[in-house]
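Just passing along the structure, written as structure tokens.
This part shows chain A:
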Amino acid sequence: MITIFILFFPLLASLLFLFSGNENAKKIALGISVIELAVSIFAAIQFIPDSNVQFALHVDWIRTLGISFHVGMDGISLLMVLLTSFLVPIIILSSFSKEYANAKSFYFLILLMECGLQGVFLSQNTFLFYIFWEVALIPIYFIAALWGGDKRIQVTLKFFIYTILGSLFMLIAFIYLYLQSPTQTMDFQSLYQIALSRSTQGILFWAFFLAFAIKMPIFPFHTWQPDTYAEAPTPGSMLLSGIMLKMGVYGVIRFILPMLPLGMEDWGNTAIVLSVIGIVYGSLIAMVQKDLKRLIAYSSIAHVGLISAGIFTLNAQGLTGGIIQMLSHGLCVVGLFFVVDLIKKRTGTRIITELGGIAEKSPALAIYFMIIMLGSIALPLTSGFIGEYLMLTGLYEYNPYLAGIAGLGIIFGAVYMLNMYKRTMYGLSPLQSSEFKSLSMAENTALFALSASILWIGIYPETFLHLARPAANHLLEIAKH
Partner candidate 1 sequence: MVSIFYFLSFLAVISAFMVVIAKNPIHSVLYLIMTFFAIAGHYVLMNAQFLAVVNIIVYAGAIMVLFLFVIMLLNLNTDAEQNKSILIRLTGIVAGGILMITLIGAFKQVSIVKDTTFYASGQAYDIGLVKNLGNTLFKEFLVPFELSSILFLAAMVGAVMLGKKDIK
Partner candidate 2 sequence: MENGISTITQIIPPNFYLILSSLLFCIGIIGVLIRRNIIVVFMSIELMLNASNLLMVAFSSYRSDGAAQVFVFFSMVVAAAEVAVGLAIIVMIYRNIHSIDIKELSKLKW
Partner candidate 3 sequence: MTTIVLLSLLGLITLITGLFTIKRYILPIVVSGLLVVFAIHTSSISIINENGPMFNNMMKFDQFSILFSGLILLLTVLIVFQTQKFEGETDIPLPELLTLFLFAITGALIMVSYTHLVMLFLGIETLSICLYVLAGSRRSELSSNEAAMKYFLMGAFASGFLLFGITLIYGATGSFHLAMISAQIQNPAIANSPMLIAGILMVLIALAFKVGAVPFHFWTPDVYEGSPTLVTSFMATVVKTAGFAAFFRLFFLAFSHTPPMWNQTLWVICALTMTLGNITAIYQNQVKRMMAYSGIAHTGYMLMAILALNQVAVSGILFYATAYALATIALFAVFITLQKNYKLDSIESFNGFAKKNPFAAFVVAASLCSLAGIPPLAGFFGKFYIFSLALKQQNFWLVIIAIINSCISVYYYFRIIVAMYMKKAMDEQTIEIDRMSYLVLIICMLASLVLGLFPDLILSLNA
């Protein structure tokens, strides 16, 4: 029941918009997402940390094809659900100080997206997974294309088509697996049991990898990403980078690792190398970016590269680290976008060279930004460190040289993040930032929540690790067989 509630509540509750005006939309949306968060937390408390799929619901759906409506959560799903439920209210809060035209649609789309995302993480069935996978894509397209920047139309269409291309490859991989499955069902569990030949696994690996690599995105499939992040309205960028990107990683964890062990043997190395290239590549480009949003976009490529490298190592450290880093990256990148948006709203610019001296005007912002930035550059006792440390350990076990190269990311990360921080917060303020409104209640709450969770995960990650660990170990066991 609780899964169904988490899954459909945002969508059903958004019917309230039918009876409200545009001016109340944001409050309603916030209320809905907060209830969703509360329920997710409740689910997390109820959750027994073992590898079983819990709160499952299994109903016949498309009988002729043996497809059932099967939802439920294991530890990894739960963490992703928590992340989604946690970030959506923050994303809504980030829009509080701005009046979006046609706000009802805007918030409806956000809630629809939340529904799609939760669905992706809760599905226990590939058909359902695919449906939610695409359902999550439509709202973000509209959010970006309707409320985005000047070049939004081409950019978002490119993004849309590009990701659809990837998903379709995934779809045929699903169908193929479905046809191979002895019972002709699409449930994860039955697909895990299919034995496939090496060459088939190789092909399926690429079909899946393309889909997920585009979604994450991994170098060199990232070309949609910086433009889309830059053009989308900030809540859109947050949804994209904070949660949607995790869908790709989640997909890798759910499908590639357990289902295609031989494919991993043959091609996992390639995936890791691409990811590691992405780390260096993203970081280096981030270093020369002037636009804050683009900078974050490229930094995201670097971070995600590390996540995927960690996960593809297929060992406990890498995988667990990847899962934790998904949470961490979600928090950090949403936080960064939040801050950027805040700055943009107050100063009217996102160009680094036009900013400065904000720390003096708003010390609180400086502190929040500092914590978020530190999380993002993986300082110990912030969430970023836990994930990156584990992933690098895993990667080192896999191949020390790659770990060394990937480790360059933490140096470069420090370079561009500190530079960004320095240029925006420190120094003397140019004219634009001479008046800087202090943080509103909504902004304070959101930033506080983000910073607190970054520190929480950093200081006591066991809260989340103990949820993820059994599921991760279980997946690794499946992968070994």
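The criterion applied here is as follows: contacts are C-beta pairs under 8 Å (C-beta built on N, C-alpha and C of every residue); 3 or more make two chains touch, one makes a residue touch a chain; residues count from 1.
How these were chosen: all candidates are chains of the complex that A comes from, given by their letters.
Predicted model only: the values in this text are computed from it and were never measured.
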**Q.** Touch-positive candidate for chain A in this complex, from 1, 2 or 3
**A.** 3
Q. How about chain A: which of its residues touch candidate 3 in the complex?
A. 61-65, 127, 130-131, 134-135, 137-138, 142, 145-146, 152-153, 157, 160-161, 164-165, 168-169, 171-172, 175-176, 178-179
